[in-house]
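Working notes for the structure below.
Note that one protein chain is taken out, while the other chains of the complex remain in position.
Per-chain numbering from 1; labels A, B and C assigned in written order.
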Amino acid sequence: MAEPLPQTLSLSETVAFLDSAFPQMAMGECTFDLVAVAAGFARMRMHHDVRHLRPGGTVSGPSMMALADYALYAAILASLGPVALAVTTSLNFNFLRRPGPTGLIAEARLLKLGRRLAVGEVAITAPDSDDLVCHATGTYSIPPEH
Amino acid sequence: MAEPLPQTLSLSETVAFLDSAFPQMAMGECTFDLVAVAAGFARMRMHHDVRHLRPGGTVSGPSMMALADYALYAAILASLGPVALAVTTSLNFNFLRRPGPTGLIAEARLLKLGRRLAVGEVAITAPDSDDLVCHATGTYSIPPEH
Amino acid sequence: MAEPLPQTLSLSETVAFLDSAFPQMAMGECTFDLVAVAAGFARMRMHHDVRHLRPGGTVSGPSMMALADYALYAAILASLGPVALAVTTSLNFNFLRRPGPTGLIAEARLLKLGRRLAVGEVAITAPDSDDLVCHATGTYSIPPEH
Partner (left out) sequence: MAEPLPQTLSLSETVAFLDSAFPQMAMGECTFDLVAVAAGFARMRMHHDVRHLRPGGTVSGPSMMALADYALYAAILASLGPVALAVTTSLNFNFLRRPGPTGLIAEARLLKLGRRLAVGEVAITAPDSDDLVCHATGTYSIPPEH
């Protein structure tokens, strides 16, 4: 994306906001760790447990979808700040390869950060490979009061 | 869909297969109940708990995405039988209204059941309303050995 | 959709607006005829010519995508009136069956008509069959001044 995007929150500020707003992200065996943010960017790690395992021992689609949604949300949050409680309006997923029973890494990049809509894409990979496991795009509505 | 679709599994057979193949669906506070199947059709209910609640008390997007994926999977399973371990290749979601802190109902209908691909759509509503909360479409790859 | 949608424009008013706003719809061999509108609904017919034919003699994907976009746009227009110059923000297509070298019919239904976003789905069929050729969903941004 050519025009410069702002970065409003630091990594620790974004993590603190996510923790308070989405307590379920750290609940139970299902854990998502935000490991980096930058202007229009977030990297999130998902740690696996039996809850995510499908027949054949791969991470489930719904777990990857949660990871993608959270990572995009973090990228928007880091850019816009906590005042903006963005709402997911659409998400599109292509599942490309079966992941093994490992954790996964999502890298979310904003393609557009408009006044009313933010659009981004997410690449999900396994820690030991550059092959895409899942690719997602998402659109988020930015509240008018922002 | 004009051409007749088969129904291979009964409701109890589909539930039994889902329970064995996806034990995580009945695990913890997150529960999905298949309540009806027909040729190319499945109705699934999601019971809510705090784990699904977003800020403001609505069911989370990832919970709805899991519900849609499971409901479509059940519709394919009921039509093709348990031999077909279909793999989700793509999912597209439009989130239309914020649901309240209630359970949700998904109705999945197959739009196409081909030799290699099954495509379906899902309408998610709250129990007390016909308003769509979420609309999804999904594509599943049918293994060649089928 | 449960809540009642408005119908603001008649069929002839919608056609007149489309003709003035999109002269290319009636240009050349590529023709799209709006044949019915209702609250949150539009039916549009596409007449084929060689320009739409792919190898093997089927209507091209891009022609169907244009048909779906125009039909959804007409459904929004009929509901909101001509003041709303809605902008397409996303479109998702599943191509289900190869159409023959015939015209096609699109039926567009709005799933949501909010203040800022309209979301709808489109079913495209051949005139002589109920089988879906293409299913689409689209999101349109409604300008703030509306």
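The working rule: a contact is a pair of C-beta atoms (placed from the backbone, for glycine too) under 8 Å apart; a residue touches a chain by one contact, two chains touch by 3 or more.
Quantities reported herein were computed from a predicted structural model and do not represent experimental measurements.
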If the hidden chain were put back, which residues of chain B would touch it? 89-90, 92, 116-117, 139, 141, 144
Residues from chain A at the interface with the omitted partner, ascending: 1-3, 92, 94, 96-97, 111-112, 119, 121, 129-132, 135, 137, 139
Please give every residue of chain C in contact with the chain that is not shown. 21-22, 24, 27-28, 50-55, 60-62, 65-66, 69-70, 85, 87-95, 98
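We take it that only the chains that are shown with their structure count from here on.
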Rotating chain A so its CA atoms sit on chain B gives an angle in degrees, to the nearest 5, of 180
On a C-alpha centroid basis, what's the spacing between chain A and chain B, in Å? 23
What's the distance between the Cα centroids of chain A and chain C, rounded to whole Å? 33
Multi-partner residues of chain A (each touching 2 or more other chains): 89-90, 92
